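To keep things clear, I will list the structure first and then write my remarks on it.
One protein chain is absent from this view; the other protein chains keep their places.
Every chain is named by a letter (A, B and C) in the order it is written, and numbering of its residues begins at 1.
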Amino acid sequence: MKKIMNDATQIVTEMVDGMALSYPEYVKRLDDLLVLVRSQEESMTNKVGLITGGGTGHEPASAGYIGEGMLSAVVCGQIFSSPTPDQILAAIQTADHGKGVFMIIMNYSGDIMNFDMAREMAVMDDIDVRFIVVDDDIAVEDSTYTQGRRGVAGTVLMEKILGAAADSGASLSEIEALAKQVLPNLKTIGVALSAATVPEVGKPGFTLAEDEVEYGVGIHSEPGYRREEMQPSAKLAEELLARLNDEFNFTPEDHYAVLVNGMGATPLMEQFVFMRDVLNQLADFGVQADFTKVGNFMTSLDMAGVSLTLLKLREDQWLKQLNYPVNTIAMVRK
Amino acid sequence: MKKIMNDATQIVTEMVDGMALSYPEYVKRLDDLLVLVRSQEESMTNKVGLITGGGTGHEPASAGYIGEGMLSAVVCGQIFSSPTPDQILAAIQTADHGKGVFMIIMNYSGDIMNFDMAREMAVMDDIDVRFIVVDDDIAVEDSTYTQGRRGVAGTVLMEKILGAAADSGASLSEIEALAKQVLPNLKTIGVALSAATVPEVGKPGFTLAEDEVEYGVGIHSEPGYRREEMQPSAKLAEELLARLNDEFNFTPEDHYAVLVNGMGATPLMEQFVFMRDVLNQLADFGVQADFTKVGNFMTSLDMAGVSLTLLKLREDQWLKQLNYPVNTIAMVRK
Amino acid sequence: MLTVETIAQWMNGWTKDIKANKGYLNELDSVIGDGDHGSNLARGADAIEAALLTAPDDVPSTFKAVAMAIVSKVGGASGALYGTAFLEMYKESQRTTDMVKILDKAMKAMEKRGDSKPGEKTMLDVWEPVVKAAKRGNVTPIVIDDAVESTKDMKATKGRASYVGEKSIGHLDPGAVSSGYLFHNLFEVGLVG
Partner (left out) sequence: MLTVETIAQWMNGWTKDIKANKGYLNELDSVIGDGDHGSNLARGADAIEAALLTAPDDVPSTFKAVAMAIVSKVGGASGALYGTAFLEMYKESQRTTDMVKILDKAMKAMEKRGDSKPGEKTMLDVWEPVVKAAKRGNVTPIVIDDAVESTKDMKATKGRASYVGEKSIGHLDPGAVSSGYLFHNLFEVGLVG
């Protein structure tokens, strides 16, 4: 393992400082906590606060999405490890501007439990806190016998939509209702070419042969559903779209938002080649892609691979919210 | 080598198509050429056209910087290979809106010669074409015995500044003068943890041991000036800043723009840790960092490493131009 | 007897075991989870030791100090679960000094927090039989070890291990192992038997 860092145990703290030092116009660090909050306080006045968090190692998610039109604060856990409730509570307190706070939680048991503890504490402070648990990763079977599906790159689209709603003055209940409406229409599936190496661990989460890929891998090197020989980009797109089609049942004239997300070590060049194949194949299904984005949005350290997220645009409003002005480190739209 | 692609010989064409399909609001492809041009034609009326290009494999550079406030068109060569003059000529023709065209060329002999041929052809079409050759990489000795220094990540800051000037209505001569003023104040130096693998070649340009880094490597796996044991981030920052200090001779109250650029496979987390060390050390020199950016701006396929660019802000205007509104795929600022 | 000192002894034994087995707990977790259980708890162990250096006044505040150390340092599922357990011990110890009752309440709080019950291959599969035995007064090292071992053949349906499904069978649950350490030390200081 070769990584640009000083001390594996301090990497998260140093990253948080690095973000605050590099982008003071967007984020500032909360005291000694691993919490980053929006610098432009005025932009939050009288609005519902929107927070998220979880283990780090997914940069620019989530702190890169703090700013006008998106998140109010983000709690950074250790790498791939849920943050602690005291830190989440601090984020809730700072994000509350009298209209309550909405938490976007990715479906990992550690995150759920820690955000839940924080919510209980916040309630004692008389802060109204609601939440959604994002579980867009269709690779994991959704049954009562598992923890349910994981939250992955689709979370970024959820944050974008809810951020737009919050900025437009939606109430906490409206945001909660919107999140619940969007969630079942948000699905992601990924493919890995190599696993991530957690600095404190020092070796990759799993090993793939030089000619192997694994479908359905999570963003913490969780195992996927199938390992096979590396395929051309168009075949990878076919496989991932087939899985998504099982969920959505593509129908001509369906409208979708499409997000191709790089896992960290995969160059943009490859991501664009992949997106080309995805869009061509979606066109063959007769499906409309109204919103398209390509890039590293929700990474997994130095993992190589991509994920494909589709959001079925059931409401015209959602597309408007995706295109709503936003001003964050990693996503800006006029 | 494992890459998401269909055919190594078609990867550039497919990437160009992918960009145009994913971001039609920003770029469109010119006929069958490997030229991407700005979609918002109105935004170029009566303005000097700004083009660049070169080998691909540096995404988001350069097509990711096409748009209002930055580039008019970009010519995409094969990977790490200069584009051909006929394609450059087409870019010049499309970028010309009666005020002439300015070419930002990175200092590689192939690029210089091909852009020069295209310029000669354009002159026959009565298009006024001027250019700057960016050579910000201080790793290579600048003497009459070499081709001179290479153009690397600093090019993005040059594009930003000139783009702002062009958008504000500067004339071709004004832009040329500005480019010449900025150039000697723009310096970059990089460090590699691993080399890039060109798809058609199939193996990395060089190999570093598990505990080695190489200072001064170019963005095409050109050799650097020293190979040594991997160092902590703060030590890497120290080495690169020492080299930059040799050039700039840091003086308290100097003002700089600072760009930390990921080479492709290096996670943002590591880049932020590195930027933290850079900014802390610059502060120790008493130097002011007025503009700071961290991310993958000028990559080298799947190379791991970072480069550090400093632009000495001799004119207040340059900072304003860096902060001037821009709307491109990879850089947006309100 | 439940005192500031016995709790401190209990905790110091536990943190020593955690730190000595940090790598082992990580390894267990890397087979069926994400490989950080040892690192997570080691952070907590340091914090617990630091918190207990300035001895708290009474039993409840001792539990609270431990709970706060865990809550603010461990993170992950285990941080929430052990944190919840010790927060509950803090609350319950204000009402009773009966360690068995206190453990029982703590376990119930954990079940609620984790939305889980014994049989799902978690630390609860150690808590449940040990607390049951404590009620009857027959906790032994063997009871504890058997409970830990029992998770080996279970299929995980909660936590990260649930993602590997069938493949979790045949491996110990890391949280069960760390709870095993907790109870061995509790037994050694004589707070259960």
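Following the convention adopted for this analysis, contacts are C-beta pairs under 8 Å (C-beta built on N, C-alpha and C of every residue); 3 or more make two chains touch, one makes a residue touch a chain.
Every value quoted in this text rests on a predicted model; they were computed, and no experiment measured them.
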Original post:
Considering the full assembly, with which of the depicted chains is the omitted chain in contact?
Top reply: B
**OP:** Kindly state which of the options B:221, B:292, B:307 or B:321 is in contact with the chain not pictured.
**Re:** B:221
**OP:** Tell me which residue among B:49, B:77, B:151 or B:267 touches the hidden chain in the full complex.
**Re:** B:77
Original post:
Which is it among B:49, B:69, B:85 or B:190 that touches the chain not included here?
Top reply: B:85
**OP:** Have a look at B:61, B:198 or B:234 and name the one touching the chain we're not showing.
**Re:** B:198
**OP:** Against the chain that's been left off, what residues of chain B make contact? List them.
**Re:** 77-78, 80-87, 108-110, 113-114, 116-117, 140-141, 144-147, 150, 198, 200-201, 205, 218, 220-223
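Basically, only the chains that are shown with their structure count from here on.
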Subject >> chain A and chain C: spacing of chain centres that average the CA atoms, whole Å >> reply: 31
Original post:
Between chain A and chain B, what's the gap in Å when you average each chain's C-alpha atoms?
Top reply: 29
Original post:
Where the centres are mean C-alpha positions, what is the separation of chain B from chain C, in Å?
Top reply: 54
Subject >> Junction residues of chain C, two or more chains touched >> reply: none
